[in-house]
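My questions all concern the structure below.
Note that one protein chain is taken out, while the other chains of the complex remain in position.
Right, chain A next:
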Amino acid sequence: MKRIIIPLVLFSFLVLEGVALELLPISLAKSDLVIVPHWVFVFLLFLAIFYDRENTYFSVLYGLLFGLLIDIVYTGVLGVYMFSYALVIYIIHGLTKMLHANFFVSLLLGMIGLILCEVIINAIYTVVGISDMIWKDYLIYRMAPTVIANILFLAALYPIMFKKLSSWRNEQLSTNTTF
């Protein structure tokens, strides 16, 4: 069951990202601040922290898959989200071994992950020539609002995800299924 639910949740987040800007108040959308929803990434973070065991890499796989989907559907420049999501989730996956998972650790990991992810995406887009923002402006107008907005989203999702995903991990332990 969970094997269907997880991709479905990811897919619905992917679809919802497309209408995310409509949900923002217009004054915020029209201002200089750029808020990019990384909802798929936030869910992948939960997967990496609560669902994956030390030697399973479901979150990284899903990162590759849904990163590519975002590239195809929303940007047209293939590989950017795919690469950055998978790489950052892999790093977070490694970090979870060192830290005991709780609310604050998730927030911290989320913050690190989002910042890393944003930096990689921006770096690639700068090289490709899509963005030409100077880094100082980028930090103020895009990085800060994006990270704050997505951290809020992560905090709001935490109570639901924490229990569900942990119990699924335990199922995974007991039945020892392979992907």
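The rule is short, and it goes like this: a contact is a pair of C-beta atoms (placed from the backbone, for glycine too) under 8 Å apart; a residue touches a chain by one contact, two chains touch by 3 or more; residues count from 1.
By our rule, contacts and distances are computed from a predicted model.
Asks: Missing chain's UniProt protein name, "NADH-quinone oxidoreductase subunit NuoB", "ABC transporter ATP-binding protein", "Beta-ketoacyl-[acyl-carrier-protein] synthase III" or "Cell shape-determining protein MreC"?
Replies: "Cell shape-determining protein MreC"
Asks: Pick from A:V9, A:L69 or A:V119: which residue touches the chain that isn't shown?
Replies: A:L69
Asks: Just to verify: which one of A:I5, A:V128 or A:A156 makes contact with the chain not shown?
Replies: A:V128
Asks: Determine which one of A:I4, A:V19 or A:M98 touches the chain that has been left out.
Replies: From the options A:I4, A:V19 or A:M98, the contact with the absent chain belongs to A:V19.
Asks: Out of A:F58, A:F83 or A:Y158, which touches the unshown chain?
Replies: Here the residue in touch with the unshown chain is A:F83.
Asks: Of the residues in chain A, which ones touch the absent chain?
Replies: Missing-chain contacts on chain A: residues 11-12, 14-23, 26, 29-30, 34-37, 69-80, 82-83, 86-87, 124-125, 128, 130-131.
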